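With one protein chain removed, the remaining protein chains of the complex are shown where they sit.
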Amino acid sequence: MRRFLSLAMLCCLLLGVTLTAQAQTNTANSSPNDTAALALLDALDVDSYRDKGEAITAILQSDDERARDWLQALLDGRLQRADDGQFVVVLDNSGREWPVADALTNEPLGEMSRRDLDRVGINNALRNQLRSAIAVVDLYSPNLERRRTSAARLLGEVDSELVEPINELILEEDDSQVRTRLSQAVAIYRAEQGEMAGVEALTGSLHPRARVALNRAANGDDPVVADAARAALVSVEQNLKINRGVETLYFGLSLGSVLVLAAIGLAITFGVMGVINMAHGELMMLGAYTTWMMQQLLPGQPGLALVLSIPAGFLVAALVGVAIERSVIQFLKGRPLETLLATFGISLILQQLVRTGISPLNRTVITPEWMSGSLVINDALSLTINRMVVLIFALVVFAALMLIMRRTRLGLEVRAVTQNRAMARSMGIRATRVDIMTFALGSGVAGLAGVALSQLTNVGPNLGQNYIIDSFMVVVFGGVGNLWGTLVAGLSLGVINQVLEPWAGAVLAKIIVLVFIILFIQKRPRGLFPQKGRAAEG
Amino acid sequence: MSLLQSLKARDRVFDFMAPDASPVDVRHGPILYMEDVTVSFDGFKAINNLNLTIDDGELRCIIGPNGAGKTTMMDIITGKTRPTEGSVWFGSRHNLLHMNEPEIASLGIGRKFQKPTVFEALSVFENLELAMATDKRILPTLTARMTGEIKDRIDEVLQTIGLVPLRYQPAGILSHGQKQWLEIGMLLMQRPRLLLVDEPVAGMTEQEMERTAELLTGLAGKQSVVVVEHDMGFVRSIARKVTVLHQGSVLAEGSMDQVSSDPNVVEVYLGADDEEAA
Partner (left out) sequence: MMTRSFSKPSLSTTPSPSSQFWLTRPFGERATQIFLGVLLAALLLVTVLHTVVPQGSPLHVNAYTVNLFGKYLSYALLAVAVDLVWGYLGILSLGHGAFFAIGGYAMGMYLMRQIGDRGTYGHPELPDFMVFLSWDSLPWYWQGFDMAWFSFAMVLLAPGLLALVFGFLAFRSRVTGVYLSIITQALTFALMLAFFRNEMGFGGNNGLTDFREILGFNLRSNDTRLGLFLATGVALALSYILCRAIVSSKLGRVCVATRDAEARTRFIGYRVERFQLFVFVVSAMIAGLAGALYVPQVGIINPSEFSPLFSIEIVLWVALGGRATLYGAVIGAILVNYAKTIFTGVMPDAWLFALGAMFVLVTVFLPKGVAGLLRKRRRAATSDSAGTQEAIV
């Protein structure tokens, strides 16, 4: 009861209308009264925006349960009037025919043509009014998520008349996050007014609005408060710098993890067979398209499709890889440069196949719900979840490859062939079989990289091309035949790129990295972790 | 010679451009010293405190089981591998550790690899032509012309290695033994002071082996020759002095008879035989 009271009070203050006795009598009314409701909506359908504003206030004060839905629909332009005068809420306005529901009863009314509907129009002033109104209404919502969002929306929007009711709400609120947000909102107001308490409360806060408030306080009349605000600003700046650093590192690692995924398969085939597979990028592309295909096959279940694409992408790329190895590469043994050219030809063919077979345009791969959104660390730092998942995925793939190399018979044979092919052969290792298996493995990993990439970038025929030179750089930088080298090189190149980017721009950062690598191999022609001893001399 | 004079002397390169071809100083006897040389690859010591001295004009055979460090020793002398410790001197004037491969080669150290590597796409004649000791910088090489003198020198070496009838054939079609000789011929073209020959008779027929023995013993005296070889029969047929390497250092040194009766050597070789048998 107390809640409703303060809600009504709050609304009136916010909208700048006086609280009327009528509203108080209405507060107890919770049963749906359709005639009254219809009257409320009817009032919206007027020409004057001023009258509309009053109608919105009336809806707020009506304390009708459906008020929020109406307001939200009005804000989104989904509150419409049918030809027969009935108010409807459009549920989905993306198609040609719109599914609608009765605004009063919420009952679905099937589909209606947009020509039979008339939108209740609003202007920008009303839009702002609606947003604040919804935020305030939401503060009383039983739904925790809603309260949190609306509390966050209030930062910097608080004025003198809102302070008191918000303070009351803070006392009543159970959720600490909402409480913190609300006190922050009040503190911002106070700091802007030049009050010491506000400045003190904002020290350490990273929200941009808090900084604005502190800046204003720092320029205020009271020297003591201004000094405190300045000190607070310094610490905030420092804090922000650290957070930005963490963010850059995160983006760098994310880019790096993609590079590692793209390069590691290449490193394996290059290390074992001395073969540069220029079609490696296209194998990644196939992995990405497999994800897209899976999502087409399983509509409505993007998450399941994505999980299934991991083995599917691996298999598709591995099979194509084996086909390439058997049909071309095996005939070019000992001619690495020719292999490079032939696989480049294959990459052209694969690209063009996708272009003519599927489409030259990019395909959209849906990001499943559990991968979208971001992890909010604080006001200045939030980490997107899809990048996190890809980073973890890259590390898992790396660990799995490490295990295969260290713990399985195949790994042993692969390492033997990498070190000395002739010797391994004479010890009974069937080098041809090892070649096929490594090629399948390397290509399969490219497919996995493609599956991961489909969550970060556009899936198109050029997807592989964009990564091939970078992944070569990683291999060259890391050294051949050493998976750790690839990991370190990939991650550090990613981070270097991201660190340089804000300072030099994306293109220049890329150029600097390329030049850096060209200079780096002056000092260490065999990469970061070269193979040593006799084997490396071959 | 003053700079002006040297500029006027058109028939020769300027002093400051001439390669440092100062003769090897062997007045004090040995042509090659290796002192306390150690090489380690990731902690594994391929060469361990090796001391070796080769006299001018000597023919020396180096034997030892696999992994004794024979090839690594050659790599050090030719500048391919840098030792972790120790010093290597050519004559008493040239510190080989301060030079790179081409410098060492032009100083007069020639090396024949284990696997015969000749330039297969070029003819036998051209292989020898390239190896010849001349000005090997770019412009002289670009403008080089064939002269009677060069031809004679090549013919002479062709005689020595017995490949006269095959002179215009691409080296790729030569038999294994012929390639080995061609490679030795290429070394001779450089007029080396010291020849390093790695397993010259591996994979050769009996007759080829005999010819190779003749060739090598014929060379000794004019040049110092170091032969690394596994084939004991062959070593016995040419060797005057033998050095046995084991685990990167010298195990024994002396005539073939002395060495083969040395108990340490016997043990090492018997051990090696056991391994091979197993």
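Read from first to last, the chains carry the letters A and B; within each, the first residue is number 1.
The working rule: a residue touches a chain if its C-beta (ideal position, glycine included) is under 8 Å from a C-beta of that chain, and two chains touch if they have at least 3 such contacts.
Bear in mind the structure is a predicted one, so any value in this text is a computation, not a measurement.
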Residue in contact with the excluded chain [from A:G95, A:P299, A:G334 or A:G428]: A:G334
Sole residue of B:R111, B:R193, B:R211 or B:H246 that reaches the chain not shown, by the stated touch rule: B:R111
Selected residue (touches chain absent from view) among B:D56, B:E129, B:E229 or B:E253: B:E129
Subunit B residues touching the omitted chain (full complex): 78, 80, 101-102, 105-106, 110-111, 113, 117-123, 125-126, 129-131, 133, 136-138, 141-147, 168-170, 172-173, 186, 190
Residues in subunit A touching the chain absent from view: 270, 274, 276, 328, 331-342, 344-349, 351-352, 355-356, 469, 472-473, 476, 507-508, 510-511, 514-515, 517-519, 521-523, 525
